[in-house]
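Sharing a structure with you now.
Let's turn to chain A:
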Amino acid sequence: MGKEQVTGNIIIDQELCKGCYLCISVCPQNVIAVSKNINRQGYYPVIFKGTNEEGKGCIACVRCATICPDIAIEVYRD
Partner candidate 1 sequence: MTTQLFSWPRYLKKTAFHYCPGCGHSIIHRLVAEVIGELDIGAKTIGVPPAGCAVLAYNYFDVDMVEAAHGRAAAVATGLKRVLPDRIIFTYQGDGDIAAIGTAETIHAANRGENITMVFVNNGVYGMTGGQMAPTTILGQNSTTTPGGRDQKRDGAPLDLSEMLGITRGAAYIERTAVNSPKNIRRTKKALTKAFKTQMTGQGFSLVEILSPCPTNWKMTPVDACKWIEGSTAPFYPLKVIKDIVTNI
Partner candidate 2 sequence: MSGNHVIGEAAIRAGCRFYAGYPITPQNELTEYMAGAMAKLKDGTFIQAESELAAINMVLGASAAGCRAMTSSSSPGISLKQEGISFLSAMDLPAVIVNCMRGGPGLGNISPSQGDYFQATRGGGHGDYRNIVLGPATAQELADLTMLAFDYADKYRTPVMILQDGMMGQMMEPAVMPDPVDPKRLPPKPWKLDGADGRPSRIIKSLYLDPAEEEQINWNLAHKYEKITDEIQRAETYRTDDAQIIIVAYGTAARIAKGAVNRVREKGVKAGLFRPISLWPFPTRILKEVNKKVKDFLVFEMSTGQMVEDVRLSLEGKGNVRFYGRPGGVVSTPIEIAEVIEGKFGRV
């Protein structure tokens, strides 16, 4: 039986995010998407989708926060 899967979630500061989308490019679970509404700086920030199409969620691998140039992402592990 595989190791019990680590799960977690992330909080994205909608105002700090500048819409560079590097987090989306590194998220293995594809649980980050571009928001529809614009933030005060004039960017379309990213939002946490919770789960992807196959129903899988965040595994708290911290890759998104590691590459985020604006420290807009906080990561929590369950």
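FYI, a contact is a pair of C-beta atoms (placed from the backbone, for glycine too) under 8 Å apart; a residue touches a chain by one contact, two chains touch by 3 or more; residues count from 1.
As a selection rule, all candidates are chains of the complex that A comes from, given by their letters.
Everything numeric here is computed off the predicted structure, so don't read it as measured data.
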Of the listed candidates 1 or 2, the one touching chain A in this complex: 1
Touching residues on chain A, where the partner in the complex is candidate 1: 8-9, 15-16, 18-22, 25-26, 41, 43, 60, 62-63, 65-71, 73-78
